[in-house]
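Note that one protein chain of the assembly has been removed; the remaining protein chains are unaltered in position.
On to subunit A.
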Amino acid sequence: MTTFLKLLFRNRLAAVGAVVLAAILLLALITPILPLADPDVTATADRFQRPFSTGHLLGTDHLGRDLLSRLLWGTRLSLAVGIVAALVAATIGSGIGIVAGYFGGRTDNIIMRGVDMLMAFPYILLALAIVAALGPGLMNALIAVAAVNIPFFARNIRGVTVGLAGREFIDAARLAGMGHTRIILTELLPNVLSTIVIAMSTTVGWMILETAGLSFLGLGSQPPQADLGSMLGEARSALITNPHTSVVPGIMIFLIVMSINLLGDGVRDALDPRLRSGALTRPRAVTLVDRRGNVPHADQKGLLNIQQLETQFHVGPRVYRAVNKVSLHVNPGEALGVIGESGSGKSVTALSVMGLVASPPGVITGGAVRYEGEDLLAASYDSLRRKRGNNVAYIFQDPLSTLHPLYRVGDQLIEAIQAHHKVPDAEAKARAIELLKAVRIPNPESRIRNFPHEMSGGMRQRVGIAMALANDPDVIIADEPTTALDVTVQAQILSLLDDLRRERGLAIIFITHDFGVVAQLCDRVAVMYAGRIVEEGPTATILEHPAHPYTKRLMACVPELGGGKRELAAIPGLPPVVSDLPPGCAFAPRCTKATEACQQGEIDLAGTATHTVRCIHPEEELA
């Protein structure tokens, strides 16, 4: 509750709304004791006095009545009618909703059908019909407005009640022999009350406006009694000659509605869990680059060369170092595996290459990504866009969420082709079919007309691969492309990728948490932990002689086929949160070989030209 209030008042606009609304409510409350002229006494000699004339701060209307007095009394009436209408609508609507939700079945069905019927009307038609039947008048306008809003409450409260009615405490109350009425009043009502209050606070401004509207049309309050709407309605005939008589009540309605809206928005935002955590990602075309140190010099390593890359997430005051000085490179025809647990920074490294990290909160704060020697982090958006998919392509995990759900897969493939090559549609379509054939999708001619949800997981993943191949890229970055698939499909896709790199000389960066996959496909492997590379070397070497304790433990997690009964060794503890890393080795708290020296200071990657490790107590000395 206190966090809620804090959030609410941190929102300056909501605070302004609260203050304005409180002031108006206070004025309306004390109106009877203010020294005001009688709002209904006419003095035709004084008609249409301008504002700020003596004795009439806001002037007078067409019958010489004091506008200030009429405004305050009118505000009082409008607020009262709006609030009463809200209370009536909330009481009856919630009652209907609770009964429907609690009893369910046919009762629910019949009631909600009726509610749906009421909601089929544009609201004012219903209100007009009711006023037409009952005759114009403020009381009847109130009934009409309340009636029109009943379905809204009934729907909302029914939804909440249905959720509650199946819960244990209701069953318990029933078993304890409580009657329906008592259960509803003592068990259900207290639990839905907060929903009712929130629904009321969001609709009360609306109901004030609606009653004012009916009065404006002459169907609400009748002369001489005035609410804000009828004041505006009466002033309309003198709009051109004496606009102040219209402006005064109009601005008051505006102020009331706006302050309620501001407050309501504030309440909604304060209750929104996503805003609470402050973890909203924002959409930009390219990840923000804000490099503080010097850009590393080109060192001619590999076709794609990641040098000292640092990517961070800035969330409020906290800084998460997701990628910390990571260097990786890959040559044509080579497959590099990047392995680590979730949260180790391997995906963020991959996404940083083409500027695909959501930004903000993501920021690339250092290092370089060189493609054929050119620093991509310094490239213009347009030059980067032309390389995306054309030179460096991605295959993502979970193709159900990574393919656009509303476009046919063929069109998505064609789009990938036409993003880089101005070819006619027919040609692009032929190429799309060819691509689907290349990834071994049967009946590609008919499959291109499928939507993603009409395909199986394995098929969708193949479409993802086909899309990555569409422009014959030099580098493919595959981010856990087989994680969501069963083993046979996984094996097929891995052999497909392997063929492609042998046939086309493709360079592959393969991101995974699975050593089995690495063994099958990769020439070299880099192990990541807490945003850093802890070991790198040829796959065979690392599989046989892992140097870092973490690598060894990670490999122990993989069950060996035919290895018989063997205990799977999970690594105790969790990977650290990368916002507040201690100095030295991040794995030390989970490591059996850790000594004090491990957490004293920076440990460098060291070893031979091909095999490096970041550890002062390696499992095997690298010579």
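Methods note: a contact is a pair of C-beta atoms (placed from the backbone, for glycine too) under 8 Å apart; a residue touches a chain by one contact, two chains touch by 3 or more; residues count from 1.
We adopt the following convention: contacts and distances are computed from a predicted model.
*Asks:* Looking at UniProt, which of "Glutathione ABC transporter permease", "Aspartyl/glutamyl-tRNA(Asn/Gln) amidotransferase subunit C", "histidine kinase" or "Formate dehydrogenase alpha subunit" names the chain that isn't shown?
*Replies:* So, among "Glutathione ABC transporter permease", "Aspartyl/glutamyl-tRNA(Asn/Gln) amidotransferase subunit C", "histidine kinase" or "Formate dehydrogenase alpha subunit", the name matching the hidden chain's UniProt entry is "Glutathione ABC transporter permease".
*Asks:* If the hidden chain were put back, which of A:91, A:201, A:225 or A:261 would touch it?
*Replies:* Per the contact definition at the top, the residue touching the missing chain is A:261.
*Asks:* One chain isn't shown here. Among A:124, A:315 or A:581, which residue touches it?
*Replies:* A:124
*Asks:* Thinking of the whole complex, not just what is shown, which of A:67, A:323, A:416 or A:494 touches the missing chain?
*Replies:* Within the whole complex, the residue contacting the unshown chain is A:416.
*Asks:* In the complete assembly, which of A:112, A:253 or A:338 touches the absent chain?
*Replies:* A:253
*Asks:* Which of A:79, A:267, A:339 or A:403 touches the chain that is not shown?
*Replies:* In the complete complex, the chain left out is touched by residue A:403.
*Asks:* List the residues of subunit A that touch the chain left out of this view.
*Replies:* Per the touch rule, subunit A residues meeting the hidden chain are 13, 113-114, 116-118, 120-126, 128-136, 209, 212-213, 216-219, 232, 236, 239-240, 243, 246-247, 250, 253-254, 257-258, 261-262, 265, 280-283, 285, 351, 354, 356, 358, 381, 385-390, 393-394, 396, 398, 401-407, 415-416, 419-420, 451, 453, 464, 467-468, 470-471.
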